[in-house]
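Omission of a single protein chain aside, the complex is shown with its protein chains in their original locations.
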Amino acid sequence: MSIMGEGRPVLSVENLAVHIRTDAGVARILDDVTFAVPRGGALGVVGESGCGKSTLLRAILGILPRGATVPKGAVLFEDRDILTDRAASARGRIGFIPQDPYLSLNPVFRAGDQFLEIMRRHAPGSRRDHRDTLVELFRAVQLPDPGGALAKYPHQFSGGQRQRLLIAAALACEPALVVADEPTTALDVTTQREILGLLRQLTTERGLSLLFVTHDFGVLAAVCDQVAVLYAGRVAETGPTRAVLDDPQHPYARMLLACHPDRAVDLLGIPGTVPAATAQPPGCRFHPRCPASRADCAGVPPPLLPLAAGRAVACPYHAEAMLG
Amino acid sequence: MARYILRRVLLALPALFGLVLLTFVLTRVIPGDPAATLAGDSATPAQIADIRARYGLDRPIWEQALVHVKQVLTGDLGSSIFSGRPVIEEIGFRLPATLELTFFALFLATAIGIPLGVVAALNHNGPVDQLVRLISVGGLAIASFWLALMLQLVFAMEWDVLPLRGRVEVELGTPPLRTGFLLIDSLLAGRLDQFRDALWHLVLPAVTLCLPGLASIARFTRSGMLEMLQKDFVLYARAAGYGRFRLYAIYVLRNAVTVTVTQIGLLFGALISGAVAVEAIYDWPGLGTYAVQAILSADYKALLAVTLVVGVVYAAVNVLVDVVQALVDPRVAEDIR
Partner (left out) sequence: MIALRRLLRDPVACFGLLLVLGALFIALFAPWIAPYPEDAYESHIMQRLRPPSAEFPFGTDNLGRDILSRVILGTRSALVVAVAVVGASLLIGVPIGLLAGWRDGWLSDVLMRLTDVFLAVPQLILALALGQLLAPGLSTAMLALALTYWPFFARTVYAETRRLRTALFVDALAGIGASTTRILLLHVLPNAAPAILIRATIGMGFTILTAALLGFLGVGAAPPSPDWGLAVAEARQHLPEAWWFPTFPGLAILLLVLGFNLLGDGLRDIADPRLRRSRH
């Protein structure tokens, strides 16, 4: 693969396809998705809602919904395919930070007990060790009164505090990779910035890899050094964050960044609508909306073409399209 | 927490007071002359007038109501017209029998209904779910008196494996009554044979009585579980690597059960009503048979007392349910302040 840190990547998704049976037919939610998270690096997956971000996440976390099938591809975590190799040990090695801190904790259990249950299954050591680890992590995420936090219920924390709790929990089992699902969308702007800074700081300090899923280019730029742009279940473009943001190659990425200076992904500025997952167009899935599309765009789906400096783009006409 | 409990108790009082008044209204205002009923069909007008005066039925209605409320508040429920003994004493003997039966039935309903609901929710729209749905709807459709008769027919008459009626085998005797609950009293007395006997007598009535409750609990647990399974925290817990059994059987169930617990409170009223029929068929010496007897002998003092006691028990169970709910879900006690 073209995007590579030093050595083997910690997570690599290879030609992954996920289909879901629905009443309206088979939805090809993901179709040939490939990217890799380098060891110690931070990769952002960016895309609008409906592009397959959450299904991708669920595949990586091993919680695909009922009715989902994986016709091809693999998710390699530390060189083992976690889709076929159901060894539970991969669970603790991937820390997860969910999207909504208000809804992601069970309201009727103490926060500490919820995290200790995860550690009981996935971290070595006694319950006492686990408690000590958690309190230490609570301190690291700058939670007020780290010792008392264990015995509190979720509703006794503010939103920002809950997200700090969840970050601490994601780190609790000494993971190699942290997966974050838009962890700041439910928070106000100030808190958002603090949480992002904290996340960046903690992963760098501990040498962790980060997979960050978002719809917001601004957030992406603050946290990730690599980016993969997802459109309708396929990777449109990948590369170093700076390079992609400053000089996007794929027409989709370019239009997004051009019509949205605030860099939040939103297709309102692009004519046409996102195709339904059950009725994807043939060939390049973006071609019905693409201003530079040609007759053969509806033929074979374009593969990711490697470019210079670790970049890749899924459009054979990216150079011409740029002129036009 | 203590404040919360006190509040729940205070909230129950107006409903109880209303019940006292209602029972009075029911026995006095509705067409029909209690004095005439008491005196019997062949009584002369003089005899009726005599009874009317003796029971204070010739006073103005508001005065009668006042006397009634005063008597109830001082715990004086009067004497049974039928047996002449203080009503409160007769009820004191029969209430534990009914409570033992209803609590045991409630225990069965919960112990079977909750797992059924969980299994159904986890197989949502699958064959197991449809089966549980049929059971839970069917359980509410069976006439308890008919089920009782059928169970008697099969288990007591044809196969003779369980006792037909009653609460104890006469030749075995009863343990000294301390709590009035035979299961507990026999254990306190160290009489395992009596414990077994009491349990055996309890099986058929309790199974009959528990079925509607079981059905309701299964369905509420199912819908509670389904609602909770949609929540983000379940997704998070699965992603974070909770064990499957622990996730569903403890983590999600506890949320789902808050709904079920409320229902158990409402169910208790239905259980007590159901106990009337079940007791009548199994000759269970509880409040139900007492109420039927009181009605058939026009013993309105006894009937009033039964209605009141049942109302108080019902209110107490609902306060208890609120407290349990506050224990299960820590937000409840804080929200309803």
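Order of writing sets the labels: A and B. Residues in every chain begin at 1.
One rule holds in what follows: a residue touches a chain if its C-beta (ideal position, glycine included) is under 8 Å from a C-beta of that chain, and two chains touch if they have at least 3 such contacts.
Predicted, not measured: the structure shown is a model, and the values here were computed from it.
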Selected from B:134, B:177, B:192 or B:250 as touching the chain missing from the view: B:134
Touch with the omitted chain, as defined above, among B:251, B:284 or B:314: B:314
Residue in contact with the excluded chain [from B:128, B:249 or B:298]: B:298
Which residue of B:81, B:234 or B:261 touches the chain not shown here: B:234
Residues of chain B in contact with the chain not shown: 14-15, 18-19, 22, 26-27, 30-32, 34, 37, 124-125, 130, 133-134, 137-138, 140-147, 149-150, 152-153, 157-158, 223, 226-227, 229-230, 234-235, 238, 269, 272-274, 276-277, 280, 291-292, 295-296, 298, 303, 306-307, 310-311, 314-315
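The rule is simple: only the chains that are shown with their structure count from here on.
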Averaged-CA centre spacing for the pair chain B and chain A, given as whole angstrom: 54
Residues on chain A engaged by chain B in the complex (per definition of touch): 58, 61-63, 88, 91-92, 96, 98-100, 103-109, 114, 117-118, 121-122, 153, 155, 166, 169
Chain B residues touching chain A - in the complex, by the definition given at the top: 231-233, 235-243, 246, 251, 254-255, 258, 328-331, 334
